Structures are given as structure tokens and as C-alpha cells.
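Below are the C-alpha cells for one structure; questions will follow.
Only one protein chain is missing from this complex, and each of the others stays in its spot.
When the chains are written out, they are named A and B in that same order, and each has its own residue count from 1.
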Amino acid sequence: MLLRDEFSKNGDIRIGVYVCDCGTNIAGKVRVPEVVEYAGTLPHVVVAKEYKYMCSDPGQDMIRREIKEQKLNRLLVAACSPHVHEETFRNVAAQAGLNPFLFQMVNIRELVSWVTKDPDKATAKAKDMIRAAANRVLFHEELEPLKYHIKRNVVIVGGGIAGIHAALLLADSGEHVYLVERESSIGGHMAMFDKTFPTLDCAACILTPKMTMVKSHPNITIMSYSEVVEVNGFVGDFKVKVRKKPRYVDEENCVGCFECIDACVFKDARYPNEFDFGLGKRKPIYMPFPQAVPPVPVIDADTCIEFKTGKCPKECLKACGERAGIDFAQKEEIVELEVGSIIVATGFDSFDPKKMPQYGYGIYSNVYTSLEAERLFNASGPTAGELVLRDGSKPKSVGIIHCVGSRDENHNRWCSRVCCMYSMKLAHLVKERTNADVFNFYIDIRAAGKGYEEFYNRTMEEGVQYIRGKVAEVTDNAQTKDEEGKLVIRVEDTLLGMIRRIPVDMVILSVGLEPQHDALEVTKMFNISCSGGGWFMERHPKLAPVSTMSGGVFLAGACQAPKDIPDTVAQAGAAASEALALSHKGVIEVEPNTAFIDETLCSGCQVCVGLCPYSAISYDQEKKISILNQALCQGCGVCAGACPSGAAQQHLFNDSQLMAEIEGALAGVL
Amino acid sequence: MNKEFEPKILGILCNWCSYMASDLAGTSRSQYPPNIRVVRVMCSGRIEPQLILWAFQQGADGVLVGGCNPGDCHYQEGNYKALRRVTLLKTMLPQFGIEPERLRLEWICASCAEEMRKTVEEFTNTLCRLGPLKVQIPQIIPVTGKAVVEYVQT
Partner (left out) sequence: MSKPKVAFYWCASCGGCEEAVVDLADAILGVVDAVDIVFWPVAMDFKREDVEALKDGELAAGFVNGAIRTSEQEEMAHLMRRKSQALIAFGSCSHTGGIPGLANLYTREDILKRVYIENPSIVNPNHILPQEKSVETEGTLRLPAFKDDVRTLDQTVEVDYYLPGCPPPVNLIVNAVTALVEGKLPPKGSVLAPDVALCSECERNATKPEKLSMKDVKRPHEIIIDGENCLLAQGVICLGPATRSGCGAACLNANMPCTGCMGATSGALDYGAKALSAMASLLDSNDAEEIKSMTAKIVDPAGTFYRYSLPASFLHRRVGRPG
């Protein structure tokens, strides 16, 4: 309650105000000495000081010393955002024996000095904000951080290289990992590739052993053909609901002999294999690729005769026999997992080049996307590694167009980071397999990475031609004899300063990376945010690159931003170690900003009960009041905002604190 | 428009989105009018009419309530509670002679620094056009059973 005599009861309030220059970040705009002098005149302020870098050791030392010497019982630091250094100064308070929640951070950098032109106005604003905080802390109380036990299981969403790498690290350290993958096999995009840049490692050779390790690891449960549908709870204690789609083959019983696939009534594979983007064919019962993990076939209900007509002789079932692997009656299943942390490694989608019809994808049959080209080069792909045109002949010339859908005002503005390098890799592979002429059309070459520039040079030495210019169009409109029967790439060569027409047999579009089509739903489910473009947002771009604003939810791989395999693996390792650090701590301390209900004021009206998103409030039939379960409360304050009696309040954000803060914030003259 | 008049805006911002957007506006060195004073709450669902009317009484010419985009609330649905309260409160303000434009609810996501800047700029302009809000309250310091609040003339 906002009772003026309420805090005077608390005895002698002694506030210390510490104003940071932050070098010139604050002091360059805000007249800090004037602010300090003003702060000293505020009621209950016994000391006000300026320091160049308050967060540095000497700054912290000064505060700790003065808390003791001046017997401060309230602490104000006016510096940067609470999201940057609130924790730092709470610790400073605690080290000096002051309850950390008697501290208030005043943000005069992000909210004042960095956004204000006029030094007078900035100085006035800084004073107002300090006055607001000085008002507010009068109503602060000692609080204890809430402690939660951390469950030692981790769910990893997405079984690409990021998920696989993180899963193995965590499992090796003794954590139990649930690896949830929505496709029928783990492996992700990397499993599609033939080689990786710049070392030309065989992707399968380095990925499949890891996939096999995942499968055989006692601490990893693979949940393939499964999707997370609901996430509840909070750091340390998440309840994750996973929907296991029916694959109609029992994973336990299947021995991975694939006799069922051979036995299928369709003697020839006739349906497009999604894993090959339809370049290859599969049967209704199939493995997406030979090295799939788990090595368990899937039945596609849309194409299976039994599902369509119910009249199939079910040769697969007969072939499987007493192994009883085939199960046409399999139903969708919802499994609930209890985990301490979550790693989101949901990867990326590639740009759909049909959005740029000028490049002819879907119009001219010999225009391929880079991922289709990867499948053609892959030894276990639809052509067993042969780069051929649709008519089966080898191309004599190939054009590779960079930045399709990337760095483009009309589509995606970002650089997809990997396209330059994979385009070089594809160019190299074209040379190696076909000795065709290769033209790479680029805006800029971005080859920043270990061995990347060297690889660029190598491809040039191999005879790959690089033409600087954004391609205008791909057309079959031949203007000369040479161009007949070819695809003509029209481009302004900005180095030569002329329009060129390059006839080729095959065009490969280096499509950019974009967030998964359902990324938005994923953010909602895991309570994380998106940064520009729809990539998942990290807690801090530099200092907390794999954490999110949701405690216990970490990011790995390209779901956060486009990145290549080394960066993805490094980030996956970081995410795994964050999850590990959390679970090894065993207990997590959380800001005690939970709500509470004053039992003497509560009338049991139950307005709050239905509003709580965490079902933390219930009506006590005996006491005839509403009671709040602190362990479930997440501290949103919805109940406090709705309670008509002021009985429901929120620690650190109660009515008195907020109203006192508002009063202080508005007491200045503009 | 009153050129002399500098409106006072109170921003009550959600920790996870609009406050982050303000932080980001700072990091990106966006420049916007110095007329806003910010109070941070964990969720726009905490924001209630009592705080808003208090701000008007305490001298705010406008109040900005900042929450997460619909569907993006860090606490599932707190922003919708803010929407309900602000919608109803806005129907009442004209009865008090307060233009509903003085209360602004905005969904500003964590990466929407530019939107934050624009919002403050636009709101400042709106309030310059509307002119100062003069709440008249009794000068006496009442000693009531409800509370002891020093009334301030704004």
C-alpha cells in the first residue's frame, strides 16, 4: 500500500546513489556532476558519487566500502540497462551484506544518453529517473531469491548437425537427452551434402558416424518423426509434449533389414523422394536415404495401397513375418517429457527461387537449386553422384548464380553467409566430375573463414570463372547460334562494365537461408523472441549468444542466424555446455518477482484465479480466499493488475513501488 | 501546435519487448524526443488503470503502455489483459475530458527499436497538438482511511 507512514516505520532509510560516466557513453551527454549533486539533495540520500566505470573493480569496491561505512540500506546505480548490469550490482550489494533486492538500477545510458541530442534534456531526464528510483526504493523490502531444482534431462529440438553434436556432448557428460526430429531420420541438411567446404571432407563420412553414435548412445533417446507440440513450466522444470507421428513400422521390433521395402507390391520406386527434392524416387515404404538413423523404414499413408484401398496383399507384412515390424494400426502418440533445459536447433529453410521467376526455376528444367545439386553430387543420391541434365547427358557448361534471395531488398536483406563458399564447392565439384566450364556470378565474394580464401583461389586456379554482377535473368531466348538450346544468363559484368550473355547447359541457383516456415510457432511454443527477419533472438548478441530471454532455453545452429557447419558445431557445443552448467549447478536462483496474496485483504472474489497463465492461483474452499502457489508463479503480475482489493501484489512491482516510481519520474519540469 | 509546450510522457514498458526495444534503440543510437520517462514492468499484464490514472494525476500528458505483439507474450497472454484494460479505460477517459489519444497501447517487439523511436516521436507530436493535461485535485492533504497520499497540483 502506498502509505507514507508505512515506510517511515521502516526506520532510517539511507540511500546511496552511484552515477556511472561509462567513459563518455553517459558523461559525453549527461552532465554527471550536476546529476550527482542533484541526487544528493533527494530525501534519504546520504551519499551520491560519480565514477568513470562503476562496473569495474574499483567502482564496485567503492560501492561495497560505502555500503558498510555509510550504513546504506538502499542502493541506486545509475548506469546502463538492467539487462546489462543489474546482476553485477545486486551481487555487489550482497557482497557488502545488503540484501540485493534493496538495490535499483537506473538506466541512463540506453534510455538517456544514447538517445537524446540535447545535453540539458538528457541531464534533466537522468535526474528524473534517479528521482523515480529513489522514490521507489523507499518501498523495497528484503527478498530471498527463489531457488529451483534443475532436472537433469535435456530435450534437443532438431536432429541436424547442431542437435546431434549437442546431444552427444551432453550424453557423454551423463545427461539424458531426448533428440526430437520431425523427419523420419536425423541428419538434417548436412546429410544431404556430398562434400563440405573448404576441406572437401565427405559429409557422410564425418556425419554418419556421429548419427550412429547418437543411435547407440545409452543416454540419448531419438524421437524421430516427432514434433514438440506444447511446452510448459520453466527453467529447470519444463514439461514438453511431443507428438510421435505414426510411421507404421515399429521402431522396437524393426531390425533394419529392409526386406519389407524389397517386398513392397510396387516393384519400382515411383514416388518422388522428398529427401532428394523429387529428383529420386521411392516406394510407399522407404528409407529417405540409406544411412538414415534410426534405420527404420517409414510407410507413407498417402501413397500406400493398403491405406488407400485396404486391399493390398501386404507383401511387406509377410516379408517381415514374425519380426512383427510392420504395424498398420499404429496411432499418433503424445509423449510428455520432463526436462531441465531445452536446446532449440531447428535449423533453416532454403529460399524458394520460384519467388524470382526471372531465374527460370520451375520454368526451365535445367535450372536447379543448390540443394538439388548437392543431391546430384551425393554418391547415395538419385544419380549416384553423377551431375547430369534432365536428359541424362553431362553438362558442358554450368552457371552458378550467387545470392538468390539473399542481400536482396525485395526478398531477404541478410547475407546467408554460406552461399559463396558452397557455390565454390559446387563449382569445384562440377569441374571435378564433368570438367564443364563453370561461371560463378557473384555480388561480392565473402570468404572469411579458416581456409576459405585459399579455397577461393584454388577454384580459380582450377579454371572456375567468376563474373561480378547480379544476374538479371536466365532465358532460353537464343539470339545467336551459340545460344540455341542453351540457357542464357544475362548479367551486367560490373568489372568489365558491360552487359554479357553467357550460354550454359545448366544453371544452379545458390539459394539463401531463411528461417523455417513455422519459426514463429516455435518461438511462441518456447517463449523466445525473433530478431530481424525471423531468426531466433539470442539473449545478448555478443555475451550470451546461445542463451535466450527464456531461462533454460538455448539456441544452436542456423535457427539463430545463417551459419556454416563449423560455426554451427561450435554453437551447439556452447549450447550444450550452457545446459550442462545449468544442470550441474543443480539449483537455479530466480529473481523473486513472484506475486503474493495478502490473506487479510483477499475476499476470495476469484478474479485472479482464471487470469493466471500458470494456474498458480486457486480458491481455497476452507479459508474462502484465493491462494497463490509461489513455485508455479512466473512473476508476470497479471493478478496484481486485476485484483480489485489490492490483495494480490507482485514483489518488486507492487502498487507502492510503481506508484512511487511514477510520481518521481513525473515530478520534474520539462 | 504549442511550440513552447514540452509534453511529459510516462512509458510503462514490458521487460521482454518494448523495454528491450528501448534498450536496442539506445544501442543503435536512435535519437528520439527526451519527453518520455520509462517505468519497467515484467509484463504489460501488470499494468492497470490505477497506475495510468495516477500518472495522469502526477503530471503525465500522455501514457504509453508497451507490450509484446499479440501471441508473443512472454507470459502467454498478459498483453491481452492489458488490451482489455486499456480498451475499457479509453472508453471512460472522454467522460473526464481526457482525449483517448493520451493513452496509447503499442505492441513493440524486442527488436523493434525503430518502431520505439517512431512511437515516442509521434506520441510527442500528438501531445504537443493536444496541449497540456491539467488535472485539478484538491490542495488539502487528506488523512483518509484509504491512504495518505500527498496530493500534488499538476
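In this text, a contact is a pair of C-beta atoms (placed from the backbone, for glycine too) under 8 Å apart; a residue touches a chain by one contact, two chains touch by 3 or more.
These numbers were taken from a predicted model, which means no experiment stands behind them.
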Chains still shown that are in contact with the chain withheld from the display: A, B
Residue touching the undisplayed chain, where the options are A:97, A:218, A:497 or A:610: A:610
Touch criterion as defined above, residue of A:41, A:216 or A:600 at the omitted chain: A:600
Candidate in contact with the missing chain, chosen from B:19, B:32 or B:56: B:56
Chain not shown, touching residues in chain B: 48-50, 52-54, 56-57, 70, 77, 80-81, 83-85, 87-89, 91-92, 95-99, 133-138, 140, 142-149
Sites on chain A contacted by the missing partner chain, in the whole complex: 1-2, 598, 600-607, 609-611, 619, 624-625, 638, 641-647, 655, 659
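Convention: only the chains that are shown with their structure count from here on.
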Rounded Å distance, chain A centre to chain B centre (Cα mean): 32
Chain A residues within the chain B interface of the complex: 1-5, 81-83, 107, 109-112, 114-118, 121-122, 124-125, 128-129, 132, 523-524, 527, 529-532, 537, 549-550, 593, 611, 613, 634-638, 640-642, 650, 653, 655, 658-659, 661-663, 665-667, 670
Parts of chain B lying in touch with chain A, wherever the complex brings them together: 6-8, 10, 16-17, 20, 22-23, 25-27, 29-32, 34-35, 37-43, 45-48, 50-51, 54-55, 58-60, 71-72, 74-78, 81-82, 85, 109-111, 117, 147-150, 152
